[in-house]
Every structure is written in structure tokens, then in C-alpha cells.
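Left out: one protein chain. Kept in place: all the others.
Labels A and B are assigned to the chains in the order they are written; within every chain, residues are numbered from 1.
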Amino acid sequence: MALLEVNDLTTTFATDRGPVRACDGVSFEVERGEVLGIVGESGSGKTIAALSVMGLVPPPGVIERGSIRFDGEELRGAPEHRYRDLRGRQIGMVFQDAGRALDPVHTVRSHLREASGRQDDHGALLQRVGLDADLLDRYPYQLSGGQRQRVMIAIAIARDPALIIADEPTTAVDALTQVALLAELMRLRHELGAALILVSHNLGLISRVADRVAVMYLGQILELSPTAELVREPGHPYSAALLRATVPLDGDGTRLEGVGGNPDSLLDPPSGCVFSRRCPHADDSCAMSRPALVATAPGRHSACHHLDRFAEATRGVGYGS
Amino acid sequence: MTVAAEAIWLAPEPGLRASWRRFRRNHAALAGLVLVSVVLAAALFGPSVAPSDPLAGSLDARHQGISGDHWLGTDALGRDQLARILHGARVSVLTAVLLMSIILVIATVVGVAAGYAGGLLDATLMRVVDVVLAFPSFILALAITGVLGVGLDKVLIALGAVWWAGFARVIRGQVVAVRERGFIDAAEASGGTQLSIVRRHVLPHVAGVILVLGTLDVGSIILALAGLSFLGFGQQPPDPEWGRMLFDAKPYLQTQPLEMIVPGSAIAITVLGFNLLGDGLRDAFDPAGSAR
Partner (left out) sequence: MLGFAARRLAQSIPVLVGISVVTWALMAASPDDPARIYANQQAVGGRAEPAEIEQARELLGLTGSPVEQYVRWARRALSGDLGESFRTGQPVTTEIVDRLPATLELAGGAVLVTLLLGLPLGVIAAVWANRWPDHVARLVALIGGAVPAFWLSLLLIWLFAVEWRWLPSNGRGGLDHLVLPALALGAAAAGGYVRLLRASLLETLGEDYVVAARARGLRGSAVLVRHALRNALIPVVSQLGVTVGVLLSGSVVVEVIFSWPGIGRYAVDSIARRDLPALQGFVLFSALVYLGASLAVDLAYRWLDPRVGRRGAER
């Protein structure tokens, strides 16, 4: 049994201009100790997927369908107090912009007190994330971006959770700090033996640390594959496009291209395959019906009508092979 | 933008048509529009259809309750309350709206002059605004009335002398914001006269704000005017005015509560209508800021 099993998760927002499906039939699993990357452009539903697992979908959003099982227990429809016991204790979350996710009127100490449930020893917690204990009485605005993000991580690991969800944990800081933060996060995860869901728009970053990657677009997972295989041989036209648009962290970046076309809007999703409007391989059948996410090889899943045709065209496009 | 907002962010539709659509879907705003229309119609046409003379009393008809002859009863001098409410609306509502329009014109002139010209003129005008706003508005208006002497005209002057300042400050802020967006510099570079730039580029941008602010604050002008009249400084007897009617009803509170319920309700309903309408206009023009 996997630590987290998400099945057919569908999260909908009622807006002025009709319902918006931020997550549309999302399914994935996270094994104990595993690192799952979720990659997608903004608006792909990756953040809402993470918040859905936490039971923190902001209003007017509701989980319309699907199941979320943590450690075998169904969480969808679970009472708020059950969720409260899980949050922080079993599942820790790192938010994308600690400048916003830390309460401006509370000190670091006050945050850590809430997160750990302990009255003291907060200095040790700070030291675990590589910060000085004398930052305890600072307010968030008195910290640098990197320090704030480390405080965020300290909050997430304060009670040794079995799963950490990190939503764009390094986006708000500069490139150098990014690398250090990611290394810190991976070290701590390893120490705790915790599983990690790393949510990011940056496939290059995810591909460095994730065991498996889920590629999301307009609320749907288009590919779910082991990282090494996805990078070597993407199993979906969108994965391939993302890969081409990615600066390899250790590469020279000469092959950099855009995904092509403008991102579609959740308000007006294409019929059939959600990527059909931007896909170079799309034909009429793509706009007709939505391809299911099916196993294409051991451990690999893809949602594409023309996998064969596409596979011929893109063999060797990946890097790191 | 927060995580949640970014995930589902939708920009509000711009444009007048979208504003009107938002307004039309807002029940509270429509209720306000209806209330204001009814009250304005009553003030405009009411006196000509009023059942009787608002000044003619009869000692036989003093302190009467609701009846077929006097739908809202009579006052201590036997005058018909409905007639007095309808005639009083001219002062309490129409005059207040007119006063608000004049105040907005003054405030726009000052605000646009200060925001557009900048420099010494701006600094001077804004210091004057600071000083006027350093006093609680009603208290300064009351004091000016005290110096000028009682009478409706004096009260209107006093209210006007105080109320423009807050609007002028907001309008100036809007003009400065327009200026910073570079429209004006571009227009100046293409050689428009200052007056035409103000008319074509500045006023359209501040018109919505002026309309919303003015509507939102008509209620407080009505309350201030009625308050000063209640104290005996505004409309002088025997002419009807709602605040004064309340004052006249006060001695008979114990036995004739109807006499103070009628004018009080008239004031409250009118102010409610303008407040609803103002809220609705603000939400329609500025949906993002409507939370405030």
C-alpha cells in the first residue's frame, strides 16, 4: 500500500463565468520515502492538487469527485478534526512564497511554537534548517528571502511528518539560494525518511531530485513516469515540449525553446485532449475525445492518442541520455 | 497574489457594459435605485399631489393618528404629516442632492487643479484640506452656522464649506495616479491645451470615482442637514423639513410616538436608499476593490 493514493481527484471552482475544473480526474500515488515531482505551467492545477490533499481547497472550490487515501485512510469527506491531526503531524507543507505564508505580525518563534506544539527548543529546529537561533525573535519582514523559506521548511518538518508537500519551494528566491534550499530540503527529507511531493513549473529542477514525475496541463496529468525515463524519452508531446523549454541545470542551454502557442485557459478548455490546440502532432481525432492516462511501459503512463506517431518523431529529444 | 488566488485568478471584465451588468445582478443595488427613485419622485412631484396644505393646521385635528383623512396622522398644530413629509422632501432630499452636486464641482475643481498643476498650488490647497479635515466635519459646520446665524441658506453654506475637502483630497489622488500612468505627458507632448487634456484625459478617469463618492456620501449630507435642522439652525418654522419635524415631535414622545416615527423613517429610508445605491455603484465600477 502506497503512503498516498490519489484517485480521479476532481476539484471545481464556481466562478462568475461558470465552473472551473482546476483538477480534472487526477490520479497518482506516492510511496513511502519517494520523491514525486509534479510539473506544469501556472494554471495547470498542480497547486490545487496539493491543497486538495491537505484538505485546504480555498472557497469557492470543492472536491467534486475522487478519493484521497493517506496511509490507507480515506480523507475525502473526513471531518475537519481528522484533517487537523494529519496536517503538520503527518503531512508538512512548504509554501511557494514564504513572504506571504509567514504571518507578518508574528515572530519566527511564535510560528515554530505553533508548528511544533512545544514551548522551547525552537532554536534547535532553526539550526536543523541551517539558520541561527538568534533569528527566533525576528519578524518575517526582517529576514531574507532564503531565510524565510528555511523557516517555512522548519515549520513543515517540526513534527517529523511522513509526507512533505513542497509547492514551488524555491521560486521566490534567487538561483544560487535555490540550489542550496533544494539540497537542504533533500537532506532533511532523507534524514526524516519522509516522502516528498515537489510541485514546480521547473522540470529541470524537478528532474534533479524526483524519483518520478507527473506532468500536468489544464488540470489533468498527461504523463506520469520515472524521471530518468521521462527525461530520456518523454512519453507525451507536452512533456517533450516542456523538456525542450527547460534549461538543464548542468547543460549549456543552447537547445532552449518555448512550448509554443499560448497556454489555454481553464475557463475555455479545449474539447478532447487538453493539449490538442498546442500540440504539433494533433489531428481531428485529438479534438474529438479525451485520451485516458494508460500504462505504456512498466511504470510509465501517458494520455495521448498518437503515442506511436509521436514516439517516432521525438526519439532522442531528451537530454541526460 | 496568494496561492489560492493565483490558481484560479480571473480578471474582472472592464468597461461600462460589464459595470452595468454587475450592477444589474446586484439586488441590493437595485433596491437602492428603486428607493432613491421613489424618494426623488416624491420630492419632485409629491407637493403637487399632496392631500392638503402642509402649513394649514386645525386645532380640532391636533395629534391625530393614521386615518383616511390623514394617512400619516397630524402634528401638534393639526397639520397633515403626509403633506409635510412630501413638501419637506424638497429641502431634506432635493436640496441635499443639489448641495452634494455643488460640493462635487468645487472638490473636482480643487482636486484637479492641485493634482494636475502640482507644485506650490498643490501644496497650498492640500494644506487647506488638511486643516479643514482636522475638525470633525459636523462640528465645524455647526460652528460656521453659529457664526453666520440660523437659516437654511446659512446651513447649506456651512456644510458646503466643510464637505468639499475630503472629496478634493481623493480626487487629487486620482488625478495624480492618472498623471503617473503617463496619459497626460503623452497628451501634452502631442500639443493639447491644458483644458482639453483635463477634459479628455483626466475627467473621464475620475468621473466614476466622483459619482461613487458623491452617491455614497449623499446620505451623510442628508443626515447632517437634518441634524442641524433638528437643532433648530436650518429650515425655520413653519416651513416643513424632516429634521425639524422630528424636533417638533420630541415633546409629544410619550403620547404621540407616531409623530416622530414618520419623519425619522423618511430620513432613514432615504439614507438607506442612497447608501445601497452608492455601494452598488462602487461594486459595479471597481469589483476588485469592492471588498473594502
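Annotations
Here, contacts are C-beta pairs under 8 Å (C-beta built on N, C-alpha and C of every residue); 3 or more make two chains touch, one makes a residue touch a chain.
Keep in mind that this is a model prediction, so the values were computed, not measured.
Of the chains displayed, those contacted by the omitted chain across the entire assembly are A, B. From the set A:2, A:56 or A:186, the residue in touch with the chain omitted from the display is A:56, counting the whole complex. The omitted chain makes contact with just one of the residues B:91, B:104, B:223 or B:281: B:223. Set against the missing chain, the residues A:158, A:215, A:230 or A:286 yield one that touches it, A:158. Seen from chain B, the chain kept out of the figure touches residues 2-5, 127-128, 130-132, 134-140, 142-150, 219, 223, 226-227, 230-233, 243, 246, 249-250, 253-254, 257, 260-261, 263-264, 267-269, 271-272, 275-276, 291-292. By the touch criterion stated above, the residues of chain A touching the omitted chain are 51, 54, 56, 58, 80, 84-89, 92-93, 95, 97, 100-106, 114-115, 139, 141-142, 144, 152, 155-156, 158-159.
Heads up, the rule we're going with is that only the chains that are shown with their structure count from here on.
Computed centre separation for the pair chain A/chain B is 53 angstrom, with centres defined by C-alpha atoms.
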